[in-house]
Structures are given as C-alpha cells and as structure tokens.
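Taken from a larger complex, these chains appear in their original positions, while the remainder are omitted.
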Amino acid sequence: MIEELSGRDSLIHRLDPRVKIVLVFLFSVLVAVSDRFLVLLSALALGFCIALLARLPVKQLVGRLVPVNLFIVFLWFFLPFTFEGEPLFSVGPLVGTHEGVLYAARISIKSNAIMAVMIALVASTSILTLGHAMYELRIPKKLVHLFFFTYRYIHVIHQEYVRLVSAMKVRGFRPGTNMHTYKSFAHLVGMLLVRSSDRAERVYNAMLCRGFRGNLYSLSTFSLKSYDVISLVFMLAMMLALGVLEWTKMV
Amino acid sequence: MDEDGLMIHLEDICFGYPGRPSVLDKLNLSFYGGERMGLMGSNGSGKTTLFHIIMGLLKPSFGRIEIMGRPVKEEKDFREVRKRIGLLFQDADDQLFSPTVLEDVAFGPLNLGKSQDEAKEIAVRALESLGLAGFEDRITHKLSGGEKRLVSLATVLAMEPDVLLLDEPTTGLDEATEERLVDILKGLDVSYILVSHDLDFLKEVTFGITCMSNGTIVRDDERIPHTHIHVHEHGRYAHEHGRKWPHDKG
Amino acid sequence: MHISEGVLSPSVLIAGAALTTAGVAVGLKGLDHEEIPSMGILSAAFFVASLVHVPIGPSSVHLILNGLLGLILGWKAFPAILIGLALQALLFQFGGITTLGVNTLNMALPAVICYYVFGWGLRAGTRQVVFTATAFACGACAVLISGVLVGFSLYLTGEAFLPAAKLLVAAHLPVMLIEGVLTAACALFLRRVKPKLLEGQYVPRPSSS
C-alpha cells in the first residue's frame, strides 16, 4: 500500500536531486505568492510540461491530482458566494460574484501547478535520495536522520499492522459505527505502539553492538554536472520572467 | 456427505505476489470432514499463502474455491467461511492484540454477535479446555512464547469452528509445551490441516502427510519410514568417542 | 485536515513556517542524538496509526491521534509530525512544501498544549475514572484545537473563507468524539500493558542503561 511512484528514466530523473529540490521549492513559493492569471496559467503549463518531461504516465498524474482537488472542490462551494463583488450568477437565494469565481479559479490553478511539479519531483527521485539531498542542503542532521528512521520502519510496522488486521478479520471482525469497533481499533493502535517501542529497544541494542555512540553518518555524495547547471540557470530564468511579469502588474 | 462431506475444495488455484514468481500454480486440494491432514513443504513453498487463500485474506488470480459445498468468491462469502474455519497464524504475536487474555479470547464470540456475558463464558470455557484457567487477567503482551501460542489456539477455538488450519503451531515451543499441544490436539473434536516441519510431531497428530512443492500439492498416500543418523542433545544413552574439544582439560 | 497548496495567503504561510521552525527547534533541542533511532521508530508507528480508517456512519475517517502523540512525546511532537506530514506529501501528495509549516503547526501545537494541560492526569497512580476522562478530553481537545486552527488559517487568508472555515470546524465535531474515545481506550491499553510510555517525553531506551 505504501508504494512510491514508478521510477523510469528521463531528463528530469538525471537531474541532481539538490537542484530539483531547490527549483521545486522556488517554483512553489513563486506560484503561491503570485496573483496574475497570465503568470499562473504559464506556471500551470510549465508545471505540466515538467511532469510530462519526467515521463510520468498521464493516468498516474491525474490519479495523484484527484485527492488534492477534493479540498479545492469543497472551496468552490463557498468562495464564489462569500466573496464580495459584482454578481455573476445565482443559485436560488445565493449570488455568485465575478471576483469570487476568479479567486476560486486562481486557487485551483495554483494548487494544481504546484502539485504537478511536486509529483514530477517525487516520481523522478527516490525518497531516500531526497533525504540525502536535504542533508546536503543543510537541513539539520537530526531531522534528516529522524526522517530516515521513520521511513525505514514505516514499512516494518505497516506489515505488522496488516497482519494484525488480518487476524481480526479471521475472527469475524467487521468494522461498524459502534463502541466495539472503536475499542478494537484502539487496542490495535496500542499494540502497534507497544511493539514499536520494544523494537526501538532492540534496534538501539543492535546499534550499540556496532559501536554506536550518538554519531550518525550519511555516505552519499552528489556532484553538480554541467547539465545540472544549465537546467538550473534555464529554470531560474523562466521563473525570473514569471516573477517580473507578476511584478509589472503592480506598477 | 453431511458431516464428513467435502469441507474444503480448491480447484486450479493460481497465486503470485505482485512482482514475484508465482507461488501457487494450479493447486488442487480436497479436504473432508473428520480428516486430520499434515502438510509439509520447504520454506517459501507457499503453505501460509494457501491458508490465507482459504480464509479469503488473499485472492487467487485464477481458480475455484468451494467451502462446505458452496462456491466462495467475494468478501461477503468469506465472512461466512471465517465462522466455520479457524486459522492459527504462524506468528502468535500477530494474533493477539487485546490487553488481557480474556478480552482477546472473547473478541471472536463478540464479533459473532454474542452478548458480553455469553462471550466471557465461552472464553473462560475455551481457556479451561486448554488448561489455561487462571490466565484470564494476564497481559497478553507479557506472556511467554509458548503461552502466547496456547492462548492463540484458545482464541481460535472460542469461535467454535468445524475446521482448523494450524500454521506451524510448534515453532518456538519447548518440549513440554509441545507435548501438551499434542495431547490437546488429540483430544479435540475438529478436523484440521496442520503445517509443520517436524515429522515426529506430524506423525503423532495427523492421519497422513501431504507435501507441497512447486506450487502444487504432491499427494503421498503412503508414509515412508526410513532411518536417519542424528546427534542427540545429551550424551546420556550411547557414546561414540569423537573429536575432543581443543581445550578440554578433562 | 491538510490545507492544499495555493490556498493560503503568503503572510499566513510565512507565519506558519516560522512558528513551526521554532517548535521543531525546541523539539530537537530536547532530543538527544542517541534518541533519534527510537524516536524515528515511534514516529513511524504513529504514521502507520494515522493510516487506520475507522467507520463513522456510512463514511469513514482516518485517525489523527495528535493528542496521544503529544502525551507521549511532548515537544518532540513537532519534529515527529513535521516528518510524518513530509512523508505524506512525498508518498501520497497530501499537502505540500509551502503548506508544510502551517499544516505542522495546526497538528503539533494542539499536541503540545494537550501535553501540558492533560499530561498530569495520565501519570501513574491516577484513579481510573480520572485517567479515562483526562485521556478522552485530551484526544477530543487536540482535534478540536486542530480544527479551530485550520479554520483560523483560512480565515486569516481572507474573510470570504469564514463560512468554509466554520463548516470545517463543525465537521471536526464527530471526529472529536471518535478521537476522544480512541485516545481513552488506547491510553487505558498502554496503562495496563506498558505504562512507561505514558510517563511523558518518552523515548525507548534499552533496559540496561
């Protein structure tokens, strides 16, 4: 169930993960603070181009975008009606405004543009590589190692969880809206926590046996190639252009 | 064909985990009421997978399953199956999740719609029948390996199943507990399929032994005794003067 | 619970990121280098627990359990939740980069508040009734505060979000009840099986040291 997106090979895959993280971050921030439709639509187009360049199957891309858009759809039920402005249409007693619709549209575009590049990033880089790249980008060491341990043991604990749920099923358990169900789930969660804390003790012991004294190491090294630099400069230029476009609106 | 009828009937079952070579390949199995079948097979031959398919925890990619004469396909059908067939998991730790033994054993009956009092009564009876009276308030997580195994068996028996599937019930048990299990199994009034690597144990508690290999069942109608040379744990009975320990003083 | 990318205004995003950075810094400061492995494993357990879906009427909700997490980890809830949300963003694309700060704050701040408000009631020696009530309140309040914070983040972005924010808080009410019940039952489980977990700021260590 906890599956990463399929790894293929593409121009995006070969990009240095540090460059990718920096670009995705800057892109997300740029889109999040922009307001002008021209800028947002260009960003959306750019985002989808990147996702397609990562050779992400369109079906997977759309599948991943659906949950993101559920919250957006929820907002569409409110914003057109609650935003003050020029009336555009009406549903019964409710009046949708021109400004409200534009605002909701803006949010939808922003959200999808940012998510498209996020998905391209995740689909082209393994999560562990991202962790190593974050380490290189000066994210605190403690945080990166915490990330690694959490990711490592999610899989082990998830398997324990699946086995416990099977055992409940085999004994006729059918979840419903009742106390018995909630109590059983609470016991399941409690058992997971207890077993994890036991495991933590064993892992700590295993680390002691290998000389652990509080130091954690990361072995991966990245090197910037000319291809990375060119891509970085190119993308920065694109974003700068968008930024200028956004800024000129205000002056 | 009533009580002793065809309880479990599998036809051409195929199964593989995603991204792996197939585990079960056109497996056929007929299991009748009153039988006590031993099942052997090397590690990874798919014995556990087979049990999970019978219980509907895994879905075969191909093939037909009939339980007690009725074809079963969907989750809904398997819910009925799980009332009649009990599965003892390979790892007892996976089976127990309630804080106390009594709550864990009563979990099954509660799911079958029994009242709290009835469920408790059934649980107490199941525990007693395995010689576990007095264990009701013990914390499951703190039981020893052997105790966990016996309590797991109690949780399954509390469902009052017609057929038991026992997945390596003796791994991790010491000899005393294993003997106790032999006595318990012999005294039980249910049919079962039992997976074990231990031939001596299988010989004691089953009527015949079946083997799995290459994803299918290889049926041996005759059992074949033959001799093996073994090194015994204690040097009490017979002696062969072999190699001395390098640093022995005696 | 997650606010999507692109919804919130820049000032809310920045404020959220700043407060979360502060919270994470406090959490990491109290975290010994040697405790990182154990903390990671416990965070993983909470991550898996948050994948559990419990039915409520015809629909189902996934568990949040930030009250329980706060009780067990204290300030360390901040880094634990930050990493949990980062992994959710990477694995399932729930939430994203720019909203990571706000979303972490909305979940972790209630956890820390509950740690201070309810922690005392869950230590060894509390009477069963008091213990159960405190645990219930802890689970329910954590979700309530989270819901209010989510609504507040939206409201700060624009007054037009007010009705949506109100509805979000209202939608948290049934979840509150379920979380309260589950937290109480789970805390009772831990009290009987491994009370050490409830001693506050818990990090498993081998028995010998």
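Chains: A, B and C, in written order; residue numbering restarts at 1 for each.
By our rule, a residue touches a chain if its C-beta (ideal position, glycine included) is under 8 Å from a C-beta of that chain, and two chains touch if they have at least 3 such contacts.
Here the structure is a predicted model, which is why all the values come from computation and not from measurement.
Taking the complete structure file into account, the protein chain formula is A x1, B x2, C x1.
Definition applied: only the chains that are shown with their structure count from here on.
Viewed as a contact network, the protein chains are fully connected, with every chain touching every other. The greatest centre-to-centre distance from subunit A, using averaged C-alpha positions, is reached by B. The chain pair with more C-beta contacts between its two chains, of A-C and A-B, is A-C. Spacing of subunit B relative to subunit C, judged by their CA centroids, is 40 angstrom. Centroids of subunit A and subunit C (each the mean of its C-alpha atoms) stand 19 Å apart.
Subunit A and subunit B have centres, each the mean of its CA atoms, that are 43 Å apart. Across the assembly, subunit B contributes residues 99, 141 that each touch 2 or more other chains.
Each of the following residues of subunit C touches two or more other chains: 189, 193-194. Contact residues on subunit A toward subunit C in their complex (touch as defined above): 1-4, 24-25, 28-29, 31-33, 64-65, 67-68, 71-72, 74-75, 77-79, 82-84, 100, 103, 107-115, 118-119, 122, 127, 130, 140, 142-143, 145-154, 156-158, 161, 175-177, 179, 181-183, 185-194, 196-201, 203-205, 207-208, 212-216.
Partner subunit C is touched in their complex by these residues of subunit B: 99-100, 139, 141-142. Across the complex, subunit B is touched by residues 160, 163-164, 166-174, 180, 184, 187-188, 190-191, 194-195 of subunit A.
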